[in-house]
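This report concerns only the one structure given below.
For this view, one protein chain was removed and the others were kept in their places.
Labels run A, B and C following the written order; every chain starts at residue 1.
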Amino acid sequence: MSIEEMHAAVRDFCEKRGWDQYHTPKELAIGMTNESSELLQEFRFKNREGQLELLADPEAREDIEDELADVLLFVLRFADMYDVELDEALASKLEKNRARYPENDYKEPTKTEDE
Amino acid sequence: MSIEEMHAAVRDFCEKRGWDQYHTPKELAIGMTNESSELLQEFRFKNREGQLELLADPEAREDIEDELADVLLFVLRFADMYDVELDEALASKLEKNRARYPENDYKEPTKTEDE
Amino acid sequence: MSIEEMHAAVRDFCEKRGWDQYHTPKELAIGMTNESSELLQEFRFKNREGQLELLADPEAREDIEDELADVLLFVLRFADMYDVELDEALASKLEKNRARYPENDYKEPTKTEDE
Partner (left out) sequence: MSIEEMHAAVRDFCEKRGWDQYHTPKELAIGMTNESSELLQEFRFKNREGQLELLADPEAREDIEDELADVLLFVLRFADMYDVELDEALASKLEKNRARYPENDYKEPTKTEDE
């Protein structure tokens, strides 16, 4: 699916259920936060190797992909309902990040590596 | 940009900064959680009208779009590094949601409206 | 229980399970985030009245109190493992907040009411 088709699939799903009225910006941000937190919970107490083992396990991977899809679903929904062009927003944010994190400054934003 | 171009833009940005080593699944999920929480913070204590006023204010909208873009950036990065086809993951999750939330059951997942 | 007894109860529970090794500051902060998000999820799509109805329902209240207790558990654990005096930290933060939010400035930090 293209990004437009993904938008349409989410819109169709929500409109058929009459959810527009519930999808305030705040509630959609709550949804993103809840789903991101659930994705994070999958990796609790795991080191790098343990995290990769999860992703190599078909059942665990399905849960992880479902949670990632839920985050994306709320991002798409927010953009669709409140008129955000995701590609333009992403390009604009990356431009700001380029100024904030110069290419050669490998120390930013990380002081020590994760493992 | 297409989804592939968005993936490529994020990949190029991160690779030029040597961030692959830091982008474990857990750290990317932390990034999504942090950015979703910052987006949510924009709408704290606002009712529906107050939330829409924010989105109508150019400066506030830019902050909101930046935070939404940050969430998307981590979703794209996670999918790219750990081989998730976002369109397939989204289609699969929507299919599960269709079974979970039948079209006519307007009461689910919401008991009372947000405002 | 006093705050010291709460600390001791959490410490005893974790030590008997050998969890000290897993309770890095980052993992405890992840725990707080996950449990706060679960508490928040209870109130999704609810207006003020719907939120109070939940708290008046014995079964829903038990879930809510469990989730609030989980957040507190991680706060107590973090303070205990990393030598934070919670009462002093709270007093210090309230002092900073007093400077940040003067008593008569009722508009801060909220522009419009929640409902």
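Some observations on this one:
Operating definition for what follows: a contact is a pair of C-beta atoms (placed from the backbone, for glycine too) under 8 Å apart; a residue touches a chain by one contact, two chains touch by 3 or more.
Since the structure is predicted, the reported quantities are computational estimates derived from the model, not experimental observations.
Across the interface with the omitted chain, chain B contributes residues 22, 27, 30-31, 33-34, 37-38, 40-41, 44-45. Residues 1-3, 5-6, 9-10, 13, 16-19, 21-22, 24-27, 29-30, 32-33, 36-37, 39-40, 42-43, 46, 48, 51-52, 54-55, 64-66, 68-73, 75-76, 78-79, 82, 84, 86-87, 89-94, 96-98, 101, 103, 105-106, 108, 110, 113-115 of chain C touch the missing chain (whole complex, contact as defined above).
Following the convention adopted for this analysis, only the chains that are shown with their structure count from here on.
Distance between chain centres (mean CA atoms), chain A to chain B: 4 Å. Residues of chain A in contact with at least two other chains: 22, 27, 30, 33, 37, 40.
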